[in-house]
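One structure is given below, encoded as structure tokens.
With one protein chain held back, the other chains of the complex are shown just where they sit.
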Amino acid sequence: MSELAAAAPVAAPAEPRRLTAAQRWRRRYGLATLGGAIIVLWIIVAIAAPLLAPYPPDLVDVTRRLKPPSSEYWFGTDMLGRDVFSRLLFGARVSLFAGIVVVILGAAFGTLLGGIAAYAGHRAEEALMRFTDLMLCFPPIILAMAIAAAMGIGTLNTMAAMLVVWWPKFARLARSLVLVQRGQEYVEAAHVIGYGPGRVLLKHILPNSIGPLIVLVTLDVGHAIIVFAGLSFLGLGVVPPTPEWGAMVSENRQLVEQWWGATFPGLAILSVVMGFNFLGDGIRDWLDPRARRR
Amino acid sequence: MNRDSIHSITRRDLMRLLGIGGGAAIGAGLPGFEALAQSRKDTLVIGMDIRDTNNLDPVRDLHYTPPMTVHACYDTLLTMDPGDYITLKPALATKWERTPDGKGWRFTLRDNVKFVTGNKMTAQDVKYSLDRVNYIGYQAAQYLTNVAEFKVVDEKTIDVMLKNPIEPILTILAAPSFSITDSKVVAEKGGDATPQSKDKDKATEWLNQNSVGTGPYKLVGWERGAQIQLVANPTYWGGKPPYQRVVIRHFEDSAAQLLSLRRGDIDAAFNLLPEQLTTLKDDKDLWIKEHDSLDFIYIALTHNPEFNKALAVKEARQAVAYAIDYDGIIKNLLGGAGIRPPNFIPAGLLGATEQLTKEIGFREDLDRAKKLLAQAGFPDGFEFEIIYGNGAIAGTTYHVLGQKLQADLGRVGIKLKLNPMPQVNLRTLYNGGKMSATLVYWNPPAVENALWSWATVQRVAKRLHWTPPADLVKLVDDAATETDPKKAEALYIEYQKRMVDVANLIVLFQPRYQVGVCKTIKDLPLTAAGWQLEVGGVKPSA
Partner (left out) sequence: MLRYLTSRTLATIVMALLSTLIVFLIASLVPGDPVLAQLGDLAASNPEIVKAYRAKWGLDLPLYEQYWIFLKNLANGDLGISISTQRPVLADIRQFAPATVELGTIAFILSMAIGIPLGVAAAVGRDSWIDHWARFVSLIGVSSPVFWLAFIMLTIFYGWLQIMPGPGRIDPIELPPPTVTGSFLVDSALAGKWELLHTVAAHLVLPSIVLCAATLGLITRTTRASMLETLGQDYVRVARAKGLRERAVIVAHALPNALIPVVTLAGLAYANLLTGTVMTETIFSWPGLGLYTFRAALALDIPSIMGMTLVFAVVYLLINWLVDMSYAVLDPRVLKR
């Protein structure tokens, strides 16, 4: 703080300003808490969608199409007269599910591969990491687009296509983390005691490297939600009439005058992705003492 | 109108807020507008989604949008006026009659027609152009399979000799693919019109950037995925074209097209959605040009029990047809901009009218649909999968239509599974007959009844695994070759009744083109004959 005090033109106190416990807590965890709260809220919405939604999400009534937001239809209706608000609530299920599952599976597979590579060393490491690099050099959305087009449209197919391009970054991160840990004394000690490599990897190295992984996972769920919505937006995501946010933006974006159809699902994506980014960012600060806020 | 005044106030306020008088200061206003005002008046700017434009060489595959450009630059022997797709009009040929032996048609060419290159148009050019279509062998060549030979009689007379003299050919020759090109220049640029032209012809690349026709405009450049540039042809035989320049500007989506039209950046917007058009109706600077098309969207249902047990039963297919809310689709989804033909021949052609649809066509009748389901042996309904592509027709996407159908059929217990896919996969499955049902689009390459009716008993029938009864096939042939229009009409009505009973092809609607137009344009002659717009006939007001 002392060096920063010099930079602050206004009041440069010799010692840290006194913050109340509450203020300090808010500074440190405020944004992360907000992010966490947003996510929890969306998860509740996703689970309770059938209870919360005023209408069934795929109730078609072409005589009530494109009604503007009102007390009857909070977010208006779309081209087929469906309630945008209800579809938005149900859409949370698809987006959250896709984002979380892709990242968790991708992280699990990538971490395992990266961990094994780093631990195995030599030829195996070289081969595995080159393969990882190879997958990394494709722009994810283009490769996913090609795979989704090849496999056919559907939530699970699109998620599979995303998985193909999702794991490599985790493999890279896991490898570098394990490389750092491998040289540590406690790992050597474990070897000396006679623990097998699998046990050392899972019981000793991974727990010690888990922090950065958690940060990446959290930040990445947001990214995955955007990519999934993007593929849906391009017409390669969900099978209609599944309510999904990216598809909803795509269906309604041509209607400039009827702005509600595309604006609200877009805001939904923005809010949930922001939630994950706030949380991930907060966890990173918390884990990294140098960047920690006071 | 209120909305607009709000817009302009907001904008002026914002400008004032930013402390600027015009757009220039922020580097992003309406750049150079006055400077362009003069040339802007002489330029027609058309906003359109032209992503399917692959070629502007008439002999190559012309998808949906290229014919408009090709027709603006080239002429055919015969043509059709907007709105009348039964009577042929003279174009480069002024007279046509049977050859003396009765085995073909003899065309007398118009006098003193010059190509935009300055060369005189002769029968030799006609032969070269049509031979080149035939030998290069793309889609358009398929319509010439009945032609035995193109024979030059003298400089201004050409005979088209046919293998089967009674099969139709005149209506086909009116399509833009059969445009007449300057044979000398095309040959100079690597063109070839011999049986080897499939490999030897190299003129396409050049013809994609330049045109050598007799039409009102001349192609001077095509920037793929961006725009097509035309300039007036000063020697046009039909008189001086009304514009100096025509720009066909590509727009990937309709929202941007609407905004550009409102701002006057473009003069006509071709791909607006029904809702967007509704908002134009009270704009005093704009008007809407409408024209019934000959395109339609239809559902094809398989006869093959391997793909779907229920659909193989006629009554089950009929139940599908009676469960659809046709009026809701046209009235609400299309904003009323569509009509419905009785069956697979578009309304407006010989023997097909909207009135006939009311008499013999399908209609929404849920009780009847339920009865038919019971008769078919599926009283509780059944499930089938329908495939469709990613795209939109008349602003309504297959995606939206599919979901509407799903809701409609659900009312009688028929469960519709939607399977959207890339166009390629759709074509593969449909052409290979490997689907239970599909929702697709049909637009004619040329206006000739038989091109529709033959398809239903030939290649479309094959895809649906349907063997049409021999008497139906004969009925189609008789109708195609009948020269007395009254008798042909009766035959076509009979044919449509039979097809409605078979119920494997359900036409949902025939969209009405709706184009948003600036008041600066007086006339925008749309046509359904295959090239969308008579570019040469567009006239500025005042």
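Letters are used for the chains, namely A and B, taken in the order the chains are written, and counting of residues starts over at 1 for each.
Please note the rule applied: a contact is a pair of C-beta atoms (placed from the backbone, for glycine too) under 8 Å apart; a residue touches a chain by one contact, two chains touch by 3 or more.
Everything quoted here is computed from the prediction, not taken from an experiment.
Visitor: Looking at A:97, A:259 or A:286, which makes contact with the chain not pictured?
Guide: Looking across A:97, A:259 or A:286, the contact with the absent chain belongs to A:259.
Visitor: With respect to the chain omitted from the figure, which of B:51, B:314 or B:417 is a touching residue?
Guide: B:51
Visitor: I need the residue numbers on chain A that touch the omitted chain, in ascending order.
Guide: Counting only chain A, the missing chain is touched by 3-4, 6-8, 27, 31, 130, 133-139, 141-143, 145-147, 149-152, 222, 226, 229-230, 233-235, 246, 249-250, 253, 256, 259, 262-263, 265-266, 269-270, 273-274, 277-278, 281, 290-291, 293-294.
Visitor: So which bits of chain B touch the chain we can't see?
Guide: 7, 10-11, 14-15, 23-24, 26-32, 35-36, 39-40, 43, 45, 47, 51, 54-55, 60-61, 137-139, 142-143, 198, 204-205, 223-227, 229, 247, 249-253, 255-256, 259-260, 262-263, 265-266, 390, 421-428, 431-432, 445, 459, 462
Just so we're on the same page, only the chains that are shown with their structure count from here on.
Visitor: Suppose each chain is reduced to the average of its Cα coordinates; what separation in Å results between chain A and chain B?
Guide: 45
Visitor: Quick one: in the complex, what on chain B touches chain A?
Guide: Per the stated touch rule, the residues are 253-255, 258-259, 273, 275-276, 279, 325, 328-329, 332-333, 390, 395, 397, 399-400, 402-404, 406-407, 418-422, 425.
Visitor: List the residues on chain A that touch chain B in their complex, please.
Guide: Per the stated touch rule, the residues are 58, 60, 62-63, 65-66, 79-81, 149, 152-153, 235, 239-241, 251, 253-258.
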